[in-house]
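Removed from the display is one protein chain of the complex; every other protein chain stays in position.
Then we have subunit A:
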Amino acid sequence: MTLHSDSILQVHGLSKSFSGVNALDDVQLNLHRGEVHALMGENGAGKSTFMKILIGLLTPDAGEILFEGNELKNNDVNDVLKQGISMIHQEILIVPELTVAQNIFLGRESTQWFSSWLNDRDINQQAETLLQQIGLEVSPKTKMKYLSVAEMQMVEIAKAISNNAKVIIMDEPTSAISDKEVATLFAIIKDLKAKGVSVIYISHKMDEIYQIADTITVLRDGKYIGTKSAAELDRKSLITMMVGREINTLFPEKSSSKGEVVLSVKNLNERGKFDNISFDVHAGEVVGIAGLMGAGRTEIARAIFGLDTFSSGEIVLKGHKINIKSPCDAIKNGIGYVSEDRKGVGFIPALSVKHNITLASLSNHTKWGMIQDKSESAVATQMINDLKIKASGMDQKVTHLSGGNQQKVVIGKVLLASPEIVILDEPTRGIDIGAKFEIYKLINELTTKGIAMVVISSELPEILGMSDRIVVLSKGKQTALLSKEEATQETIMKYAMQH
């Protein structure tokens, strides 16, 4: 690890409040040249607000930002960009119908003939050089929409480099890319570092932080908690800094016993998605599904739940073959599904916590089509308490909740439909460590009640920590069905990469 003495960005006493609530309170940061600086904290700790201020999207209430010794003040996004601070957003901002080169030089097009005629040849050449520099093998003339998420991210990095960025902020850059692509990304980050570019790296994934970060700054509830060198800070202390208390074991002890087979998936096929998938799930058991991005995990879950179709195979529920054509059929048969895509398939932002939570079981609270408000409110209140959902009240809109609480609302909705099987697809994606722990506890509570669980996850420690048995997929094929004793990170990875 190399620590450079000269700092490029210094932040002191930064504060920002929204309608009386402190989002940031006296926050500081000292970023050195050529350093990868991880910014950590639970959801709602103030990381996004902090970054939005840095790139000029928000104006701080107090505090100063020194960039290369000069104060950055009253800057808008364009000024900040020109000075050399770029941000790669979690949700990538691109124009799909334009080419790679056109996206990189969007707003800075090269022109000729009285700056009115576009010079695409020039930007294609420049883009070519940039893409070579970061080792991305796509033509600058390819339309952006044909790229994978990881490639799009690389293009964004190329764009930042072409902007002469001295500081690049990366917000959860690995949330949607595969392990192999993560390796490429890290190689690029190391390369940037060697060239003296500083990176502010935001992520919830501990493994990554320790792989890539030199320094770690932790925020909690909008306050600055501390900055430590990554080498000196062990995981346990980092978690303690983030949550403000100690979490000894992330995965709680299980006490459930295995019952009858509830769900059998037999030779499930869908052309181009998955091939010959078979597994059983017993009452009180957790079956994990592991595999790399694109291995077909989510596709299988969606097919079982009736969101997508499958071409052949059987789904057997307690010995009876069932025919599921829509999620409505699945719910009636006692299957619940919590999607990986919380925003897209999970909750309805414009509806309140109460209305979201009762949505899948609303017919239990109606008389002649009229909703019985009392009984609806009663079960909603009960579920909000059971799952410890933090909301200002059950009439608060779900949009205003944190990621972890939104996830709990979706889980609550599924549970109110009294399922016997619950499929959780990436249940802890993008939520903070405290909420993760609560979801793990909840999974154990549900298995104790005899519910059969299927947990899909990209995080191997999570799969290993929670599952009784693990189905491993590779490119749509089932390559292993491991027992808890057989399963290690290495064996899972071996089967996940098997062809």
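By our rule, a residue touches a chain if its C-beta (ideal position, glycine included) is under 8 Å from a C-beta of that chain, and two chains touch if they have at least 3 such contacts; residues count from 1.
By definition in this document, contacts and distances are computed from a predicted model.
This figure omits one chain of the complex; the name its UniProt record holds, of "ABC transporter permease", "PspC domain-containing protein", "Fatty acid desaturase" or "NADH-quinone oxidoreductase subunit J", is "ABC transporter permease".
Touching the missing chain, out of A:Ile331, A:Ile443, A:Ile463 or A:Ala480, is residue A:Ile331. Considering A:Leu93, A:Ala187, A:Ala231 or A:Ala350, the position touching the chain not shown turns out to be A:Ala350 (whole complex). In the complete complex, the hidden chain is touched by one of A:Ser339, A:Gln407 or A:Thr428, namely A:Ser339.
The residue from A:Ser229, A:Ser363 or A:Thr488 that touches the chain not shown here is A:Ser363. Residues of subunit A that touch the chain left out of view are 18-19, 305, 307, 326-328, 330-332, 337, 339, 344-351, 355, 359-360, 362-363, 366, 369-371, 392-393, 395-396, 413, 417.
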